[in-house]
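Quick one: the structure is below, and I'll ask about it shortly.
The complex is shown incomplete by one protein chain, all other protein chains being positioned as in the whole.
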Amino acid sequence: MKAITASALLFVILLGALFIYVAEDIPAFGDPYSPANRWVNLSIGIDARNHVLESLNEGVVPDALVSEIKNRGLPLPEGYKVERGGEEEGWKGWDILIPKGEMFYPNLEKYYFIMNEGNRLWVYRYSVPVRWEERCEEEMDLPNMVTAGLADYRGYDTLGETTVIFTAGVSVILLLRRRGKL
Amino acid sequence: MRVRGKSKEHGQEHKYKHKRDVIVTTIARLMIPFIQMYALYVMVGTEGAGGGFQGGVVFAASFVLFVTAFGITKGRGRFPESWNAALSSLGLYFYAGIGLLCIILSLFGAQYLNYGALPLWEIIGRPETRGLMITFVVEVGIAITVMAVFTSIFFDLAWKGEEDKEDNKEEGGE
Partner (left out) sequence: MMEWLIAEVFAKYNYWVSIVLMLIGFYAMIAKDNLMKKIIGLNIFQTAIILFFISLGDVSIGGWGGGVTEPIVKGALPWETGGIVEHGVVYANPLPHVLMLTAIVVGAATTAVALALVIRIHEAYGTIEESEIIEKEQERELP
């Protein structure tokens, strides 16, 4: 064998061993509570006393939670709403919907999720794909979430990408044509 | 010497010979319209899987089948150079133009690609159709650009191959 083949093989085996060593710690895919799809744990927790639960049922977030959320710099503007949610899947919690100031689009959006677990209240934050899946049919009348995401929610990426295609076409023309001939 | 108003397409400058086969030409004649119809179906990616990029690539594949069956000189006659420049810029104009239209029509109130600012619901009647209509225009624009670019790349590479083969044959013969 030549020198470069043997050294490339050795390098690839070492790289493979590194990947396998890293892959042991990654969780199995299809995780039921996969955070990228449902929520992100904000690790704010206060004790669940009776008056706190009562105020949540009435629709007002208690002051301890409000001050903790604002200390981290997360938004909680005036005009929010509290609803009970998540009971179809068996979780007990409350959704907090906050108004987003977007022009020409419907306004209230699910933002935080408060869950009662082991006598403490934990705060989670809904992630962006949840909004896609819930609002796609009513905002845009399209069943296909992927096309709606490409053209509307992620429109800037698609614009840059069409420019990349155009540039590739132009550069092949510049490389392969000479003066006078093709 | 150039005649005013008509320029020589460089497909007719040099004719490369191509041997035709009966089976391949017959099947190509049957299949090409159906492939293009399928490309139009995939291009409208609203009710099922599909989208702009996928539809444009399937359309370009029909040009590849044409060149395989009928020879590259005839293929270049069907997709001349002037079309290439026009079509590949047209798709990009559609996309960027819709964005600018949103700024202009809402009198500088909305941002660049905010589709809600177009007064579509006065014409059509349902406010949700803004997404449907805009996705039509955007997807068709992307598909036109992708189709023109991929076809032009294929023609460039294939034309160069024929030229090299001819040069080698001349050198080998001498």
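Here are a few things to note about the model shown:
Letters are used for the chains, namely A and B, taken in the order the chains are written, and counting of residues starts over at 1 for each.
One rule holds for everything that comes next: a residue touches a chain if its C-beta (ideal position, glycine included) is under 8 Å from a C-beta of that chain, and two chains touch if they have at least 3 such contacts.
Keep in mind that this is a model prediction, so the values were computed, not measured.
Note on the chain not shown: across the whole complex it touches A, B. Although one chain is not shown, part of subunit B still touches it, namely residues 47-49, 51, 53, 146, 150, 153, 156-157, 160, 164.
Within the entire complex, the positions of subunit A that touch the omitted partner chain are 4-5, 8-9, 11-12, 15-16, 19-20, 23-24, 26, 28-32, 34, 36-37, 88-89, 128-129, 132-133, 136-137, 143-146, 149-150, 154, 157-158, 161, 164-165, 167-168, 171-172, 175-176.
Note that only the chains that are shown with their structure count from here on.
Rounded to whole angstrom units, the spacing between the C-alpha centres of subunit A and subunit B is 35. Those residues of subunit A that touch subunit B in the complex are listed here as 103-105, 138-144, 146-148, 150-152, 155-156, 158-159, 162-163, 165-166, 168-169, 172-173, 176-177, 181-182.
Across the complex, subunit B meets subunit A through its residues 10, 45-52, 88-89, 91-92, 95-96, 99, 109-110, 113-117, 126, 128-132, 134-135, 138-139, 141-142, 145-146, 148-149, 152-153, 156-157, 159-160, 163.
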